[in-house]
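Have a look at this one.
The complex is shown incomplete by one protein chain, all other protein chains being positioned as in the whole.
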Amino acid sequence: MRAALFVPCYVDQLWPRAGLSAVRVLEAHGVEVAFPEEQTCCGQPMANAGLASAAEPLARRFLEVFGGFDAVVCPSGSCTSMVRNHYDPFLAGAPGFEKLKAHTYELCEFLVDVLGVRAAKGRFPHRVALHQSCHGLRELGLGIPSESMHPRTNKVSALVGSIEGIELVPLARADECCGFGGTFAVAEEAVSALMGRDRLADHARAGAEIVTGTDVSCLMHLEGLARREGRKLRFMHVAEVLAEAAA
Amino acid sequence: MDSRRRILDALRAAAPPAAPAPDLSAVGARWPDPAARLAEAVAAVGGTLARVPDRPALAAAVAALAAQVGAVKVGSAVEGVPGNVDLAAVRDPHALEGLGLAVLPGAFGVAENGAVWVPGAVLHPRAVFVVTEHLALVVPSGEIVQDLHEAYRRLSFPGADFGVFVAGPSKTADIEQALVIGAHGARSCTVFLLG
Partner (left out) sequence: MSSMPRVSGGHPAAAARFVADEPRTHWHDQALWVVREKRDRAASGIPDWEALRDVAAAIRAHARGRLPDLLEEFERNATARGAKVHWAADAAEHNAIVHRILSERGVTRLVKSKSMLTEECGLNPYLEARGIEVVDTDLGERIVQLRHEPPSHIILPAIHLKREEIGELFHGKLGTPEGLADPKALTEAARGHLRERFLAAQAGLTGVNFAVAETGGVVVCTNEGNADMGTSLPPIHVACMGVEKIVPRLEHLAVLLRLLARSATGQPVTTYTSHFHGPMAGGELHVVIVDNGRSRLLADPGLRGALACIRCGACLNTCPVYRRSGGYSYGWVVPGPIGSVLAPARDPAAHATLPFASTLCGSCDAVCPVKVPLHDTLLRERRTLAAAGLVPLGKRVGLRLLAALLAHRALYEVAGRLLRFALRHFPRFLLYGPWNVWGRRRELPAPPAESFRDTWRRTRGRHG
């Protein structure tokens, strides 16, 4: 099958290996990957700041760029959630929007739900802390969060956890927010930094060598803090873990 | 226009959408052994549950309890359990200060959460259940409901009726989240299942 890859702007420009790994993983599962070059950004930073009028043109652009594809796959929970859960005020009623919403997927959920992947390929003999990025977890339903009393399932940990040799370390707080939060990282810098450092302390105490997650935004924030603190941790997007395992 | 009218008009003008009352049949909790669950639940809220076969055994247990907690003044509103304070004769609730043990009848226990329903009709004066240093509640062993849904199906308030669910002794965790049993109300709560 053919899928368009939606690469978040900050991944494209600052952490391209997540996008490149996503391509490798998708192609390894027989997906023909297209990259529509006119894509830029989903508009989430503007929308989250309450600037709906600034976000709207980007939403329209997104529909134009991606509307023709049968599937859109994105290595980011928050950007995917923007399209599925927050584009309605801008695009409701627009031709092709309902189809776009129904066929835009975060990478792990695409692998699990659309391609039916149950066991990831290859080996990854490392101790890994899986950071549950909030939008993917709670808005997209990539997993059942710790607050819920529904039976605890999680597509990301099931997929990543299925890699041979990987050890997903148990965390004291399974899904506490890392503190990035978009412009929050700057507007509430002190709390943002402390939240991130607390996550890192949890990961380190659990014995992690590598921190992974579905959102590069969280990882950039955590990595930035870790490097400043001198922590010996590697940061890899789940696509990179899956790609390296299968390599 | 008075405030009552203004408020009601403002609420009407707000025109929120009508929404149907939900079906409550999908909620509720059941335990196979409600009495056992009640005992666990009473303990979980800091109380103690004891079973007594009859009133003489109850009276003996209460006397033992009074001795154990050092209660000198004992007031009982439960048939067959003597006390040395005549609660019915107390006109001024302030006179209850210093009451060591109050023995009161409970209408039923709630297995889900360890609470006992104490109807206002048995509280003479009303303050007795909270001013007393120690509290004993006597519940007929057959009167245990599964959960609060079942509890409220039994309750009605046709008149100026007070009633209180009492779940264990008074407590607080307001200082550093450290649980302390015995805040302003009773320092201990013993539930006697009678019969």
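All chains are identified by letter, namely A and B, in their written order; residue positions are counted from 1 within each chain.
Throughout what follows, a contact is a pair of C-beta atoms (placed from the backbone, for glycine too) under 8 Å apart; a residue touches a chain by one contact, two chains touch by 3 or more.
Bear in mind that the values here come from a model prediction, so they are computed numbers and not experimental data.
Among B:50, B:122 or B:164, the one in contact with the hidden chain is B:164.
Chain B residues in contact with the hidden partner, per the touch definition given at the top, are 2-4, 6-8, 10-22, 24, 26-29, 41, 44-45, 93-94, 97, 110, 112-115, 125-127, 129-131, 147-149, 151-153, 155-157, 159-178, 180, 182-186. Take chain A: the residues that touch the chain left off the picture are 7, 9, 11-17, 19-20, 23, 34-35, 37-38, 40-41, 43, 45-52, 54-55, 57-58, 61, 86, 134-135, 137-139, 145-150, 173, 175-177, 179-198, 220-221, 223-225, 227-228.
Heads up, the rule we're going with is that only the chains that are shown with their structure count from here on.
Averaged Cα coordinates give chain A a centre that lies 51 Å from the centre of chain B.
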